[in-house]
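What follows is a single structure, and I will ask about it in a moment.
What follows is chain A.
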Amino acid sequence: MTDSAPLAVELRGITKRFPGVVANKDIELRVARGEVHAIVGENGAGKSTLMKTLYGMHRPDEGQILLDGREVVFKNPADAIAAGVGMVHQHFMLADNLTVLENVVLGAEKAHGIGAAARRRIVELSDAYALGLEPDTLVEDLGVGDRQRVEIAKVLYRGATTLILDEPTAVLVPQEVDELFGNLAELKREGLTVIFISHKLDEVRKVADSITVIRRGTTVGTADPRTTTSKQLAELMVGAELPTPQTRTSTVRDTPVLQLTGVTVAGQGARPAVDDVTLTVREGEVVGIAGVEGNGQAELVDAIMGLRPLAAGTVVLAGEDITTWSTRTRREHGIGFIPEDRHRQGMLLDAPLWENRVLGHQTEAPNAKGVFIDRKAARADTERIMREYDVRAPGADTLAVALSGGNQQKLIVGREMSAGPKLLIAAHPTRGVDVGAQSVIWELLKDARAEGMGIVLISADLDELIGLSDTLQVMLRGGVVATLDPGAVTPEQLGGYMTGAVEGSTAGAA
Partner candidate 1 sequence: SDETGSGGGSGSGASGGSEDGPKIGLAYDTGGRGDKSFNDSAYAGVEAAIEANGGEVQELSPNADASNRADLLTQLADDGYNPIIAVGFNYADVIGDVAEQYPDTQFAIVDGTGVDVGADNVTGLQFAANQGSFLGGVAAATKSETGNVGFVGGVQSPLIESFEAGFTAGAKAVKPDITVQVQYISPAGDFSGFNDPARGQIVAQGMYDAGADIVYAAAGGSGIGVFQAAAASGKRAIGVDSDQYETVGDPALQAVIMTSVLKRVDNAVEAYIGSFVDGSVQGGQDVVNDLSTEGVGLSYSGGFIDDIKSTIDDYTQQIVDGEITVPETPSN
Partner candidate 2 sequence: MSTAAPTTAAPARGPVTELFLGGGRGRRLTWILVGLLVLVSAVRVISGEQALTSSSTMAATLLLAVPLLLVALGGLFAERAGVVNIGLDGMMILGTWGAGFAGYQYGWQGAVVGGLLMGALGGLLHAVATVTFGVDHVISGVAINILAAGVARFLSETLYVDNPAGGGVTQSPAMSSRPPTFSLPVLSSGPDLLGKVEDLHWFLVSDLAGVLRGVTNGVGVLTVVAVLLVPAAYLLLWRTSFGLRLRSCGENPAAADSLGVPVYRLKYIAVIISGALAGLGGVFLVFIANIYREGQTNGRGFIGLAALIFGNWRPGGLAAGAGLFGFADALQLRSRTAVVALLLLVAVLLLAVAVLQATRGRFTQAITAAAFAAASLVGYLSIQELPEGIVSFTPHITTLLVLSLASQRLRMPKADGLVYRRGEH
């Protein structure tokens, strides 16, 4: 980089502490104008924290922020926006019950009001960057890709010259990622600067002009994407090789554990959320369900768990028709559940770990004794799980909220495994979990499969899906559109099926 043109963004010696954690320590970041700059680092490395600092969401404890060579102090995001910095968050910041227009103009009403002028401007932006936005649609009716474009539109609408995208690709399928990168190229051509966070190193190398690596809250170096391999990047990030999910030899047996026949679940509108799904999971088999979020996977899981009534179809568990059973009876008869959103469905955050160990297994040994909860036994068993599954926490009485996401997830996995289920529903088991915990969970799943457990695996991480599954089912608009052999499919092909770009087939199905 040359010193002639001032840098678009320069962060010097940024330190940010939270109670008990130093999230950022003495971070340096230099981003030139008009480039796509990637930031990589493992979970909890402090990437988002750094970006929030740059966006004025909190103030650094130490360090300086320079834009175009001038030092700035942001008291709040409004200041950052005024200075031309915009951010698209890792977790979408959209109000579902407001329209696209309202979401976009919120906070920037001064520019064009909230009426016709604003609508014109949004349509202009949408056309210029091929965002395809309809201003009057409610955001709750939009898919993930569209929501992200709304987020980008929000930033552009504010006239941002520097865009921060925090893990924009995590929830996208490859085709959508390509579209996004198309949008980014557009932006770059207009002279905008993009800072972009991702865990997917191939992507990073494809799209970035330069890369900064963060580890444990501090910068460990920069890299040139053209000359650095993913492997090198990974080593920089974690000081170790990236584990990849690799299925060992097939352990699929003949006995079916779960049989879904014509399962249909009513949706919000006229279209069913799950449309006539028929599939079988055998002992020792991992059935992966691929699909862009919002295509019925969550509802399918709910249907299997008995959390949602079926409009039609049957669910059979190990030969028994459980269609009309309650969730509790299903769980008692051997369904384990790792929910997609552990905070919403998997944990009681304000309860101690031992109560979380009881959760979902209230009626089973060792947690229950008759109608009473056996507190002592539950505590003891919690400690066993913590030992065996490497849950790092002070003790069984620690509040769940005090645990890191990975440790929470390990506790959930341990809890569900402890009951020795016949069938495990694992929805995004490694979402938001860093590499270390990720590989532990993968190992656990593989062991369980080897012991004959049937597993339904839902994941947005296509590598994980392909690597762990014995069979892949692709869901689109509530229906199963393709059954694929994970051994013979690439993430790109899979993405094609998921978006409907490739017509359904049963290629290589087992």
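Candidates were picked such that all candidates are chains of the complex that A comes from, given by their letters.
As a working rule, contacts are C-beta pairs under 8 Å (C-beta built on N, C-alpha and C of every residue); 3 or more make two chains touch, one makes a residue touch a chain; residues count from 1.
None of the values given here were measured: they were computed from a predicted structure.
Chain A shares a touch in this complex with candidate 2, selected from 1 or 2. By the touch criterion stated above, chain A contacts candidate 2 in their complex at residues 55, 57-58, 76-79, 81, 87, 89, 93-98, 102-103, 105-110, 113-115, 154, 268-270.
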